[in-house]
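Here the structure comes first, spelled out in C-alpha cells, and everything after it is commentary.
In this view, the complex is presented without one of its protein chains, the others remaining in place.
For chain A:
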Amino acid sequence: MVAFDKCETRPAHIEAILNGLDRYNPETTTVFQDYVALQCEDRTFDCYANLALLKLFQFNPHLIQPDTVTNILAKALTVFPSPAFSLCLALLPTSTQPFPTTSEAQSASQTSDFVESVQKLTRLSTLLESAQYAQFWSTLNSDDLYADLTADVAGFEELVRIRIAVEVGNTFRSITAENLESWLDVRSRDALNKFVVDVCGWKVDGDVIRVPTNKENEARSEVKSEHVGIEQFGRVIRRGFELPA
C-alpha cells in the first residue's frame, strides 16, 4: 500500500515542489496544471499533488482555472470508492455548493457554468460511492455536458468500468450477465464477454459470469483469539516484587 502523500508515477520536480514551500507559490500553478494534464493523458492519478493545486486556487481565487478543477474532479471519480473526491471538494470555493438543496437547484439558471459543472460531477461521485452503477451510466449519458466534462480524461469510461469490475469481483463469486451488463454499460453480450474474459480474467458460463476466488470474495469464517503478551502483566508482576512478603 502506497502512503497517501506518495505516488509512484510522480515526477521528481513535482515531488520537490510538494516537499518545499514552493507548494504555496502561485507561480507553480502552471507546473501543477501541466501535471494534471499529464495525468489525464497517461491515465495516472496523483491525489496529493492535485490537492496542492486546489489549495493554491483556494489561496488565490483569481487564478482558478475551471477546466483544470473539473479535470481534477473527473480524475478523482476514476478511483472510487475513495475519499479522493470529497477531499478535493473540501478545497473548492464554498460558493460552488457541490450539494445544492432542491430550492437552490431550481434556481440553477442563475448559477455559473463552473458551479453547474462541479454540481454535476458531484452527482456522479455520489452515484459511484453509493454503488448505483446503472444510474451512474444513465446520468452520464443523459446530458452532453457530462461528455464535455470528462472529455479531457483519456479512457474515462474504461477506467470507471474497470473500477466497477474490481468492486464486483470483491463481492461476487458469480453474477448474472444481465446484471453486470447494466452496471458496466456494455451494449452487447459479446462485448461483455470479451471484457470480462480479456480485461478481468473471469469465466463466462452461459448467462452467468464466474469470478475466480480471490482474497475478498471468499469470505472465510475464523475465530480471532486474544493475543496475550507478558508485558500486559508487567504491573502485576512488579507489584508482586514490591510488596513485602
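By definition in this document, a residue touches a chain if its C-beta (ideal position, glycine included) is under 8 Å from a C-beta of that chain, and two chains touch if they have at least 3 such contacts; residues count from 1.
Assume contacts and distances are computed from a predicted model.
**Q** The complex has one chain missing from view, so what does its UniProt entry call it, picking from "SOSS complex subunit B homolog", "Eukaryotic translation initiation factor 3 subunit L", "LYR motif-containing protein 4" or "Alkylglycerone-phosphate synthase"?
**A** So, among "SOSS complex subunit B homolog", "Eukaryotic translation initiation factor 3 subunit L", "LYR motif-containing protein 4" or "Alkylglycerone-phosphate synthase", the name matching the hidden chain's UniProt entry is "Eukaryotic translation initiation factor 3 subunit L".
**Q** Among A:E27, A:E226 or A:E242, which one touches the chain that has been omitted from the display?
**A** The one listed residue touching the chain not shown is A:E226.
**Q** Mind listing the chain A residues that contact the chain we can't see here?
**A** Interface residues of chain A facing the absent chain: 1, 3-5, 21, 24, 47-48, 51-52, 55, 58-61, 81, 83, 86-87, 89-91, 94-95, 97-99, 122, 126, 129-134, 167-168, 170-176, 179, 208, 216-226, 228, 232-233, 235-236, 239.
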